[in-house]
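Of the protein chains in this complex, one is absent; all others appear in place.
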Amino acid sequence: MCLAVPHVIIDLAQDGSAMAKAGAIVREIRTDLIDEPTVGDTVLVHAGFAIEKVSPEDSEELTAMWDKIRELAGEEIDEFR
Amino acid sequence: MCLAVPHVIIDLAQDGSAMAKAGAIVREIRTDLIDEPTVGDTVLVHAGFAIEKVSPEDSEELTAMWDKIRELAGEEIDEFR
Amino acid sequence: MSSDRAKLLSSALKRLTKRPTTIMEVCGTHTVSIFRQGLRSLFPEDLKLISGPGCPVCVTPQGEIDGAVELATRKNVVMATYGDMMRVPGSNGTLGELRGSGSDVRVVLSAMETLRMAEEMPHKEIVFLAVGFETTAPATAALMIEARKRKLENLSVLCLHKRVPPALEVLSKADGNRVDGFLLPGHVAVILGHEPFKFIPEKHGIACTVAGFEADEIMLALVDLLEQIGENRPSLTSRYEKAVRPEGNVKAVDLMDRVFDTSTSAWRGIGPIDASGMSIKEEYSLWDGSRKFDVAVRNVPEPKGCRCGEILSGTITPKECPLFGTGCTPVNPIGPCMVSSEGTCSAWYRYGRKGDLKWES
Amino acid sequence: MSSDRAKLLSSALKRLTKRPTTIMEVCGTHTVSIFRQGLRSLFPEDLKLISGPGCPVCVTPQGEIDGAVELATRKNVVMATYGDMMRVPGSNGTLGELRGSGSDVRVVLSAMETLRMAEEMPHKEIVFLAVGFETTAPATAALMIEARKRKLENLSVLCLHKRVPPALEVLSKADGNRVDGFLLPGHVAVILGHEPFKFIPEKHGIACTVAGFEADEIMLALVDLLEQIGENRPSLTSRYEKAVRPEGNVKAVDLMDRVFDTSTSAWRGIGPIDASGMSIKEEYSLWDGSRKFDVAVRNVPEPKGCRCGEILSGTITPKECPLFGTGCTPVNPIGPCMVSSEGTCSAWYRYGRKGDLKWES
Amino acid sequence: MGKLNLGQGSGGRLTSELIGKFKAQFDDVNVQRDLEDCTMISPEWAVTIDGFTVSPMDFPGGNIGKLAICGGTNDLAVRGIEPKFVTLSVIAEEGLNEEELLRYGRSAASVCHELEVKLAAGDTKVVPRGTVDGLFLTVASMGQPLAKPLGMERIKPGDRLAVTTSIGRHGATIGSIRFDLNVEGLSSDCAPLWPLVKPLAVLPGVRAMRDCTRGGLGTTLCEWAEGTGLGIEVDESSIPIDEGVSSVCDILGFDPLHLACEGCALIAYSPDDEDRIIEILRSHPSGIQATSIGTVVEGHPSMVGMKTEAGGMRVVDMPVGELLPRIC
Partner (left out) sequence: MGKLNLGQGSGGRLTSELIGKFKAQFDDVNVQRDLEDCTMISPEWAVTIDGFTVSPMDFPGGNIGKLAICGGTNDLAVRGIEPKFVTLSVIAEEGLNEEELLRYGRSAASVCHELEVKLAAGDTKVVPRGTVDGLFLTVASMGQPLAKPLGMERIKPGDRLAVTTSIGRHGATIGSIRFDLNVEGLSSDCAPLWPLVKPLAVLPGVRAMRDCTRGGLGTTLCEWAEGTGLGIEVDESSIPIDEGVSSVCDILGFDPLHLACEGCALIAYSPDDEDRIIEILRSHPSGIQATSIGTVVEGHPSMVGMKTEAGGMRVVDMPVGELLPRIC
């Protein structure tokens, strides 16, 4: 369920819609569900509606997690090499 | 204007329509425009309506006319033979 | 007709044609019948048949066609009409072409078919485009009486019917009229009887014979006409006795009288003719498509160079029109006489464009 | 995901899977994503992923589909819905087949497209067949608010929306539940936040991680879950931080609350679940297609032999259904799980029907 | 240049004009320069293509499947080319009964079987409801000439003309259904011509054959007159017309010469061979109505004349535009 695709807002209209870009596609989306849509925001679009802004960068927690995983996988990865 | 085709009435309905035969065709026609439509009548049908009964035989006048024409054409016809 | 009878009639015609004689066949079905049966090749050279205003499609002014076409384009309208009307060009195309652009235009064989259409499509407006002379008009009248009886609110008639006798009066009294005799339309006479045509011999001294449509019926009528002309005693005779009663079809006339008033009507190429129209009576106004939809009829000039007016009044034959067969053909018709399958120019082109063929083999 | 990262994650998963472990991916998009990216072949043997009730198309009872299909056949109705719904079989065929028999059924990408449809077809009744979980429901709510604002009388919604958390509660407390952890649906969490899922670890002691849909996001979430399970400290974590705020999308929840009440709703194969439905509030009843058209929902038995109920509750995998791949294939599907492109049986068949392929070349 | 209209689809003059304009786009790549319906692509092989649409798809005497293989192979047969292979493209409307489609397939296959023709390639498409009316079949056929291919370039003044059966039956059948006329004993002439005309393909006296399809016998006569620049004369009373066909023509105001045939060929041949040719045709069940109907002449070049039953003479032309019933 719930195929959602990140789009970057490139233009805002008055009526709660915006133009947004996803890869090579530029399309109209609704911004009713998010706060302060802004040009440049990356938003997750589902069924034509932006349902949330997404942060383009990994959280600190995530970065920490990757470190842990590298550690955890250490030996195994060597086996692959 | 006014393509009309002789039909023979073969069946009568109560509602002013009748089944009539023209060559190999049997079709519904309207009889609103003729007096006392009767099975067996030959009628002239135009735009789906019987517009008149037709007498299947030549009138006396017509028979007389043919005689006159035969006479009139006498010599010419010989030329053809 | 057996070719024996044809030979007989052909030689009788030759005998009777003592000087150049011009007969007008008033009815388009006569025109087509004469051509399709190759009768012209059986006539003596001095006997000339010209066509009259007897194709109801041809004599409908372009402005009226345009009005019908415009009405058919309206969103909710389903237009029903006889096949004859589909190809007639309005200023912006034909009804047939309209159907091609998505309008709902249907061909019916009988006016009464529209009753069922109206009942089956309650959300649509069914308009019957009624065309024809006194033969077809009684059917339209019957339809309107029935529509009123059934209280069908979504059925109406756009009435283009015309009456034949007033047009013949115009032609008979026209300056330069060169017609020696009229081959009268058999089916109109079936409805009207003899009376409405009697003024022609009586007031205008022109011979008249009511004719059927078979080859022998037509040729017999010509024999009749030539005799009248030869003996210089113009009268009204009938060679369609098997169908025409002298008093006509009283029931049919009565139906027309119940629904239609007599009015002035414009004939394409001829102009307005007093008492030649049929307008829908006040009490049927709810079923009058023209009033219901406020159909506008503009005055549209005839196509440039087209001489249909002269063709329809018998003043010229198609061969005298410089466009005939070159600029104007059935494939690219200029005037209505080339479009309608009963149009004079069309019949001349399709069946006799190279003159009368001689049998070689 | 780079295959380097994949290898890293794959070996991390192997390390962490110390005993046979069962994780349920709740969301159909997770099911498809895992299969399409071939992730199953990267999991250790003891890690078993089973699918849950997370395909909204699959969990809609046949009686409700039948009601929608019946409504779509009504003469004046134009039904609009997401592409997902077109192939789902009611008792008398699918919406797609209906379109094949002349009904007007249209695929939209957004509920809002129906506004223009309603305005452009004033004589038609536009019905939006609304399906989906908390992700899609806010869009339906926005549509209804707008339809009411514009006073659109010919637009309505047939609402089949469902809520995810109550279904997870049923699964969590079910006898014989063998789920060690839930891979929680990322997009539902975007809307609802963390709170509505906390009862799962807290009340039922089952590990939970909110997951995104990329390969690495899914595998990271599995690492998270396996750590919780291994350390026996079930909690609610999120590996979709880039999109999910712990408090969820307040605006979206508010929109849903304005339009929908919470109600009991039947889930295909599972049965009625308290508080899992969304029913349209009284003040929007004019736009409620179910009331407007009095859509009947009968109780329809499941197709014979189909074990979708057990599939949807994670009790069995498709391979345990005797019909899978033989009597039931995507070409001739028996149950909804084989029809919907996000259905569990369909995903197993299309991407993994012969088990996990081994790379040969 | 406006919008396409139905007249351009009815097989007469407007159709010829449209085809001419369309073919002109292919001028520098077109090898089909003559007016024949099939083309030799090598000394051994000829090819032709035809699209088939008919409403209703089932009609007395046949269905669209039978029609497609008959029509698709008749264009070869009439040039004395033995049909060997057909290829069939199917475009079917969403919602059509699958069983109905298969039934049309069976009808098509059974004509192939009768002709000993093989299906060499096919294509099947299902398109959204409303984008096609039921079913369109397109057949491209390949065949091999038994002798030098027949063609109108062989026609000489003095040659005689015959039709292989009574005319207009397909057109009258479809017209009667469309306008809801109940016509006793009327059915389409839809039939494969090869079994009938095969013996003629090797008779040196035979000049040309043509299947009279859309536009009817009249159109085929005109095409020959215009294509050869010769005159043609036919005798109305000799043209076989069944009662059902004349009844339909009477009521709808159609000219039987303009009604489509689907199993009737026009044949031009040396007058010396007339008896033999008519005898050969009549000895086959679908040729029992075969009759000589006219002659090729030097007079009135490019024109077709008809001696009418009344003994007169008139021009025969192609129909212009859609055949529409005449009433008023």
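Read from first to last, the chains carry the letters A, B, C, D and E; within each, the first residue is number 1.
Definition applied: contacts are C-beta pairs under 8 Å (C-beta built on N, C-alpha and C of every residue); 3 or more make two chains touch, one makes a residue touch a chain.
Worth saying up front: this structure is predicted, and the values here are computed from it rather than measured.
Shown chains touched by the hidden one, complex as a whole: A, C, D, E.
Between the chain not shown and the residues E:V117, E:A172, E:L200 or E:M303, the one that touches is E:V117. Of the options D:E70, D:E97 or D:E241, the residue whose C-beta touches the omitted chain is D:E97. The omitted chain makes contact with just one of the residues C:K14, C:R99, C:K162 or C:R268: C:R99.
Where chain E meets the missing chain, the touching residues are 1-9, 15, 18-19, 21-23, 25-32, 37-39, 41-42, 44-45, 47-51, 53, 55, 84-85, 87-99, 101-102, 105-106, 108-109, 112-113, 117-128, 130-133, 136, 138, 140, 142. Residues of chain D that touch the chain left out of the display are 1, 3, 6-7, 10, 35-42, 56-57, 82-84, 86-87, 93, 96-97, 99-101, 107, 109, 131-133, 135-136, 215-216, 330-331, 341-342, 349-354, 356-361. Mapped onto chain A, the interface with the missing chain covers residues 1-3, 5, 22-27, 46-47.
The definition used in the following text is that only the chains that are shown with their structure count from here on.
Any chain touching chain C that also touches chain E appears here: B.
Chain grouping by touching, computed with chain E excluded: A, D | B, C. Chain centres defined as mean CA positions place E nearest to the mean of all protein CA atoms. Rotation angle relating chain C to chain D: 180°, from a CA superposition, given to the nearest 5. Distance from the centre of chain E peaks at A, each centre being the average of the chain's Cα atoms.
Ranked by how far their CA centres sit from the centre of chain D, the chains are topped by B. For the pairs B-E and A-D, the larger set of C-beta contacts lies at A-D. The centroid of the Cα atoms in chain C and the matching centroid in chain D are 71 Å apart. Counting only residues that touch two or more partner chains, chain C has 7, 10, 56, 82, 109, 132-133, 135-136, 342. Pairwise chain contacts in this structure: A-D, B-C, B-E, C-E, D-E.
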